[in-house]
Every structure is written in structure tokens, then in C-alpha cells.
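Only one protein chain is missing from this complex, and each of the others stays in its spot.
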Amino acid sequence: MMIMNKKLSKEEFFKKREEIRSHWPTGADERLEFEKAVALLKSVPDSKNFAKKLRFAKEHDLTMIQPRAGVALVDQHIELMQFLEKHGKADFLPSTIDSYTRQNRYSHAEDAIKQSLKQKRSMLNGFPAVNHGIDGCHKVFENVNVPLQARHGTPDARLLSEIIHASGWTSNEGGGISYNIPYAKNISLEDTIRYWQYCDRLVGLYAEEGIELNREPFGPLTGTLVPPSISHTIAIIEAILAAEQGVKNITVGYGQCGNITQDVAALQTLDSLTNYYLKIFGYDDVFVTTVMHQWMGGFPSDEAEAMSLISLGATVATLGNATKIITKSPHESQGIPTKEANAEGLRASKLMTRMLKTQRYPSDDVLKAEKEMIEKEVKTLLYATLNIGKGDFAQGVIQAFKHGILDIPFAPSEMNHGKILPARDLRGNIRILEFGNLPFDDEIKRFHKDALEARGKAEGRPVSFKMTIDDIYAVSQGILVGNSEYKEPSL
Amino acid sequence: MMIMNKKLSKEEFFKKREEIRSHWPTGADERLEFEKAVALLKSVPDSKNFAKKLRFAKEHDLTMIQPRAGVALVDQHIELMQFLEKHGKADFLPSTIDSYTRQNRYSHAEDAIKQSLKQKRSMLNGFPAVNHGIDGCHKVFENVNVPLQARHGTPDARLLSEIIHASGWTSNEGGGISYNIPYAKNISLEDTIRYWQYCDRLVGLYAEEGIELNREPFGPLTGTLVPPSISHTIAIIEAILAAEQGVKNITVGYGQCGNITQDVAALQTLDSLTNYYLKIFGYDDVFVTTVMHQWMGGFPSDEAEAMSLISLGATVATLGNATKIITKSPHESQGIPTKEANAEGLRASKLMTRMLKTQRYPSDDVLKAEKEMIEKEVKTLLYATLNIGKGDFAQGVIQAFKHGILDIPFAPSEMNHGKILPARDLRGNIRILEFGNLPFDDEIKRFHKDALEARGKAEGRPVSFKMTIDDIYAVSQGILVGNSEYKEPSL
Amino acid sequence: MYTVVIGVIGADVHAVGNKIIDHVLKEHGFNVVNIGVLSSQEDFINAAIETDAKAILVSSLYGHGELDCKYMKENMVEAGLSHVKLYVGGNIVVGKQDFTEVEERFKKMGFDRVYPPGTNIEHAVGDIKEDLADA
Partner (left out) sequence: MYTVVIGVIGADVHAVGNKIIDHVLKEHGFNVVNIGVLSSQEDFINAAIETDAKAILVSSLYGHGELDCKYMKENMVEAGLSHVKLYVGGNIVVGKQDFTEVEERFKKMGFDRVYPPGTNIEHAVGDIKEDLADA
């Protein structure tokens, strides 16, 4: 059957569900029975409900903070969570899932759990939630005081989603595009959209029972020079796909680009455009919040520099009125952070959100122009996708990626065209150097070209892929606009 | 003789000089003979000349960084300087002078040097430059690669200034007001203006020999909720007093207030107003640069929070186009930083200046209004000072402080009226709650009152000194606008 | 209503904390004798004698506290003030040092209580009241 953006029937859903529960022994847990899970979720207090706390944050105009974190073993994971809550003042807790689980390699994960026990250190880069099952996941839930979310990168997260929600975790990150193209090599979009329709429908079914859960498409994609209009378009499409399945509480995301004005423009439009298009396409009762990810590309190795970059992220997120920030740590360039380093990133971010709480970013013509351009580009991409999908967003996505109408820079997936190239302009805004098949009109293309040509002129070199490479390295070297040929002037 | 803003004659100067050189044995050093000092300063390469490097920075639109640092013993001090140059990437080096020297208690300093030798740790909070004499100071100069400046808080810095310049240090911080009112209890302004006329004349005499040295009035004053118009006015007056004595290269300063818009407005007007009034009052050939001091009030004790605050300081300084930043360290709330902590503050700051190098802060009506208000207030204060001084700024300052026309919040000096009280408005801008005798017109007063009343309303409490106290504590508690009665909303 | 002497010792000009301590102690009903910044040991001792104070609160922020407070207790005893409580607070040593060690050093020097950097004076008020009620 051709996949369409259409709500799964209960019948279909529950049939599929049986199969999915058989993927790994923990799926057989009887607490996964729908009524039992409903009962448990109903008992979750508001203060531990992700969706409700996000509503609270938006109402009070707060920018909240959340780290990434996860280790192999349950007790250590709980210790980690408690530490980040207490010493990091985290408003929301994650559980970052390990990469074997993300690829559904549960037996690999099982081995690694054993190795971790033996070696007394986490051999996994995250928390293997499926292997630990409801036993482990619910224990985590019981031992923290703030809402929990699974953060991963799993193309097929159906069993994972079932287990975490039935354990009281009230948010799930991901989406059929955002957890495929940056996270897989040759899984079809057809498959991942189907998988994520399932995850969304699950949340929709809980919603029908009066339980509000949050869903969060993964905004930053490859985290590497992604133009805002591209990540926005994908966030909006995933929001629409989720809304169709009955999701009522959605957080759309964006990865900090580095130019403050572009970042503020992006955050403001992310909120307004998502709300706008959800309504346009008939989803009237979805509550939308935004999340900004602190710099997602290569980090500087120096910890003081990393702290500064983290602070800049918190600055723009707060000035841009993001509802939530995903924080980084001073260990980012090196490896999974210790809990102490993780908490440092949190505390630095928290200070900034509180210092800037009542401050606003001035709106001038440059900001307005940036926003208009994002709006125009998103509109173009969105309607081109809808068009090629003959009015259906699910089909549209599949066709759009096939033809490069949607294209994500540096993605590993073979489903991605991989023809566009971004580069920064003189002020550090991310612009597009090679458009591939992006369906942009001449005005948009001229805007990008002019910006890059101005840079080429100033740097005395042609606009080329060398700029892109320089820009990829730049931030890890402590600058925003890269130029490997540049010599700093000196006295 | 009544003190006036008038260039000291060479005769007067050299007569005084003999006496000053007798204040402490190191003053007898023959390298203090004017011609010898001129010869030495002429041999200083441009890369180690503070004035020239500042010109370079302004030409290239760079924001440079400088720490505070100083320890008791010469070799340790050199080690410290070299560390900050290498591991902190400091563009300029300081030598922060200890507090005994600042009070001309050279024999106390001598004791402390001995104690430091014995205890193998610095018992002084800075470098006792007078005690170490040219021997020590020149050794420091020879062992670094960037310009050196004395930073202190010395009401009578005449011998100190002689020694450091004759040792190749090409900048000196201070001024007759800024190194009196925040740094002394009962030394008259008459005296300190006279002392600093001497220090400025010394720089002027070197200028006559073709040697460009930099002078930097101390901008932040008490570092505690000082309204920008007050610190600007004092900076401009000290610039005028210095220019009269022949100083040609002046850096005016400002301490970060915490609201980004107010900070940017302050930095932009500091530059424009200083240039404007120097010209108005007949000093046409003074090269002006600006320095922003990262948050000068009580710091948060947590190091991660401190790093975030430091980063915010670097952000506004760069967006506001300051020529230089005086950096803080994550140890700020605890004590004099280790060299490692000091370098962390520097590296965090450097990253930010480089990341934001080509970025600009948007100008909207709020920013414009803020700038206009600062301009109006400065004009009022400046002309009232001139007026009460019957056309002379030196006399004006003395009279203005006596009558509270100039008034610095929280200053220890008995010369200061101490009648004004600042507090923040809702967005964190520093406003004035009690005007004392500040000669502001109704429009200005209304502006401040309205802003504070809006806060009072929002906080449901009367506008009062309690706000000021709360605001003094606020930043060290990680917020900008203090409210001890406030309970954070929770779910 | 206890009389206490407050001030900032040595060549130290940090005035902000001193002004706040003044304000808060008065709010709590103390009779505050504030000798301000740049005060010597003698200034403290003379003020305590003149006002018959029950306690001396020394502030030292700038790092020379250890030098400036040397023999202060001995000097008080000599001046007949052995019954007067002696407190110190602020940033009393140079640099970030382990506070328990610092506390020990100052206690050995005869200080009754020693407060770490950034102590909110509100929190110390209780201690002082308690000590003075006991005495």
C-alpha cells in the first residue's frame, strides 16, 4: 500500500503492535498492554509531564534547558539523571539512547551491557532502553523529578517508543525524515515515515485517552551548515505528519547557526510558520513550542572556548524566545561528557536564560529581511513538496528527496540527493552555494549568490567548495567564517 | 594656587619631579632621568606599544582582550604574564598593582614582599611596582611580547607612573576622579586632580618627544549599578583633563551593565560623545578608543555561571564595538584567580570576539532612545560641571562633587555626595531611583521614574531602596533584576 | 539592642558590602557603629571601647586580610576587649583557597567566626544574635 499522510486506523495500529512487541523479549512485558500504559501515564504528575511543562514554559515566557545524556547501565543512568537535575538545574531530562539500539541491534547492545558491567565503565554511547525494558525505564522515571524524553536517532523506534511511554516518559524525539536522512544510509523514507506514523499514532491514541504527550522532530539534521529554511521545512512537514496521527503537543527544533540575527530570525519564524502551516493544513488544536540546539557542528577542543560557545547558544536561544535549549558540554569535541562537564554546560546556559529573561532582540530591517527570506524559501519548499506528492505530504517527501527538491547537506543517506552546498556570507549567515535541484526562484538564488560573492570579493578568492570546507572547520577553530588562506594582520 | 584645567609648565613639572623621586629609594634610579627614559621608550617596538596597538585594533575593527593580573614577586609575575600571553591569547597585558602601593604604603609592601618570599605564595593582591623599581618593571617588560599597562586605583600614582613608563610600559590606567572617589576615603579631589595632571603631563612630555603613550581613565568606578551617563561624564572629563596635559591617545571605559541594548547604547555613545566633546573643547588631535569591563559587580560563585557571565560580557563588548575588553575569570567571586583560571576567562572572551567579529547589533527605536537619553544626560552633567566650575573643568569637578551634581553610587569617598540610588527597570536597564542633586530636568527624571514604576507595578511592590539591594545581589545569584520577594512559578 | 562595630580593614576600599551590612544589621535592631573602609585595627578597637560594643565585624575583601588582621585579637586583649566577639568575612585571603583551611588559620588567630566569600549577611545575623545572647 502506498504510504499517505493519513491517520492509521486503530485496527491497523494494534495489529502492527503485536508484531513489534515481538522484536525483543522486553516487548512482551504485560505493562505494555494499552490500558495498563494508559493507567500509568494518567498517574504521572503535571510536574513530570513534558507536554504540560512546555505549556507552562511558554505561558510564562521562559526558556528552559535540557541536556543530552545516557549511559549503559540503569543505576549509573539514574545517578547521571539525578546529578543533572540537581547540579545542572535541568528543567527537562533526556535519556540519550545508544547507537546499537538506534539501529535495532539489540543483541549488540546486550553484549555491550555485559562488557560495561565487567569493565565498570559505559561501553555504550547511550542508554539501551529497549534492552532494559519497562523495568529499567520505569525505574529511571521514578527516580527523577522532572519530565523525561527519549532522544535518539532511530529510524525504526516503534518498540523503543512503546517501552518509554509505557514507562512514564512523556516525550519522544524523532521523525520519519529527521531520524532517517542524518542517521541512516539506505533505509527508505517510505519505511521511516511509516515507522514514525506508528510512533505518532501511539501518542495520538494516548491523546484520545486524555493523556498529553510531547513529540519533537529532530531539528538540526546533520548539524552542519544546514540553511534554516531547509530544517524549518522538514520540521513543519514532520509536525504535520505527527498532527495527522493525533499528536497535540509538538516542539519544533533548530540548530544554532552562529550569526545572531539569522538565529533570531530562524527561531521567530520557526514558531510562526509552524503554527501557520499547521492551521492552513487543518490542524487547529496543536500546541507548538520551539527548541534551539546549541551549536551542533564540530566544537573547539578547549573547554573555556567551548563554554563561551555554549553561552552564545543560550544567548541567542533566549533572545529568540525558544521554549527550550538543548545544551552542550565543554567536553563536546572530545567525547560523551562526564556528568560534571554536562552540568557545567547546563549551569552556564541557565544563567544566561535567567539574565536575559526580560530582554529582547531589536528588530531592524536586516532581521526583517532575513525572516522574509526564510518565509519565502520555506513556502517554496513546502508547496513544491506538496505538489510533487500530488497533495500528500508523505508522498511528497519521498518524491522531493528523490528529486532533490528537499536536500540536506552532508547527510549520509543514499535517499538524499546530496547536491546542495552551503557556505557562510561575510557576517556568518548560512547561505547556499550550490542549489542542486532546490526549486528556488531567481530572486532567492540571487540573494544567496550576492551574499557569497560579496564574501568572495572581500576574501579575494572565488566562491567555491573551499569556503564550505573552511566553514566546517571554522567554529572548532574559534571563528565563524572560515578562511584557510587568511593571515591575521599584525603590527 | 587654585587648581585649574591648565597644562603644567615644564618648570613646575620638573621641580615637582625631584620631590616625587625621593618618595622611595627606587625613585633615585638614574634611568628615571628624562632623556634616558625617552631613549628607552623610543626603542620600544610598535608591537609592544599600547597606543599603537590600539590604533591598529581600531583600524581593523577588532575587539582586543586584556586580563587583570599581578603578584608580589618579579619572577612569578613574569611567569604569570607569559602564561596569560601564551595560554590566554591576551592582546594586552596588565600589571595590576597591589593595594599597599595604591595607598603609597611602600614599607607595608616591602614587608609583604618578604612574607611572600618566606611563605612562597603571594601575600599581595598585586605587583608592587614601586618597590621593584625599574629593575623589576623593565625585566617584566623585556619578558613579554605585547604592550604592558599599569592598572591600579592609586590616588597618587606619580612615582608609580614615572617608574613604569621609564621601564617601557606604554599605558597607565587612572584619573583624578576615577582613582579617587571609588578608591579612597578622604583624599581631596583637588589633590588627586593635581596628582593626575602630573601623570598626564608626563605622558604629554613624552608625546612632545614623539613617543605615543596610552592613558585610560578607569570607567567602571564602583562597578556597582553605575548609570552609563555618570560614568561617561567622568570618562569624558578625565579625557579632557588628560588632553589638556598633552595626552594624545586615550581609552575611555565602561563597565557592563547587563542589559544588552543599554550596554550597546553605552558603548556607542561613549565613543561618539568622547570624540565630540574633546573636539568641542578644543582637543582636535586625540585618538580615542573604548574599553568595556566585563561585569564589575558581585560575581556568581559557580564557575560555570561565571564563565557564562564572562561570555555575555564579551558578546556585548564585541557587538558594541569596544576596542578592548577587560576580562574576568571564573574565580572572580572567590579571590585573585590562578593563572589558569585567568586564562580561561581570556580564551572564552577571545572566542566570542572572533565569532562575532563581523556581526552587528540591530538598531531599533529602543536602542536609539537609550542612546539619546544617555546623550542628553551626559550633556546636562557636563555643562552643569563646567558651569559650576566657571568654565574650568578642574574646578568644576571639585564643586560638582561637593554639591552632588556629580555623584557616584556606593563610593567610599567622603568627597562624594552619596545621595543617588540606582535600580534596574524590568528589562534590566540601570535607572535612577534617587537623584540626589543631579541636575536633571523633568523629562529625564520622568523617564527614570516611569521605568521604575513599571517595575514596581509588575513586582507588586513600591519603588524603594529594597530594589537597589536586591539588584546588588542579583547577578551573583544568576539573575539580572533582583526581587527577594519573588517566588518562581512552578507547575 | 546590641552595639556592634563594623568596618573594612587595611588599605581596602570595598564599600558596597559594608553599606549593606550596615543597612541589614540596623533592620535587625542592632546599634551599628560603622567606621567604614580603610580602617586600621586601632580604629576598630577605639570604636569598640568608645561605644562599649559587644562585637566587632571585620570585613576584608581585597586579599590582604591575613596581613591586616595579624595580632588583632592580641591587641584587643591588651586594650581590655577580651570579652568582645570578633568576626571576619569577605574575601579574606588572596585567591581561591580551601575555606576550611582558611577558617582554621583565622580561628587560630583568635577570630570567633570566619565567613566565606559571598556570605549573605542575613545568614550571619542569627549566629551573631546567638553568640551575643550567650555571652
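List of remarks:
A, B and C label the chains in the order they appear, each numbered from 1.
Here is the rule we use: a residue touches a chain if its C-beta (ideal position, glycine included) is under 8 Å from a C-beta of that chain, and two chains touch if they have at least 3 such contacts.
This is a predicted model, so every value here is computed, not measured.
Put simply, the hidden chain is in touch with A once you look at the whole complex. Among A:88, A:133 or A:337, the one in contact with the hidden chain is A:337. Listed residues A:6, A:86, A:121 or A:446: the one in touch with the omitted chain is A:121.
Looking at A:13, A:50, A:100 or A:440, the residue that reaches the missing chain in the full complex is A:100.
Listed residues A:182, A:227 or A:362: the one in touch with the omitted chain is A:182. In the full complex, chain A contacts the hidden chain through residues 98-100, 102-103, 105, 108, 111-112, 115, 121-125, 153, 182-185, 222, 224, 297-298, 301, 331, 333-338, 341, 410-412, 465, 469, 472-473, 476.
The criterion applied here is as follows: only the chains that are shown with their structure count from here on.
In terms of which chains touch, the assembly is arranged as an unbranched chain of neighbours. Taking the mean of all protein Cα atoms as the centre, the chain whose own Cα mean lies nearest is B. Relative to the C-alpha centre of chain B, the farthest chain centre belongs to A. Between chain A and chain C the centroid-to-centroid distance comes to 54 Å (mean Cα coordinates, whole Å). Chain B and chain C have Cα centroids separated by 29 Å. Annotation: 44 Å between the Cα-based centres of chain A and chain B.
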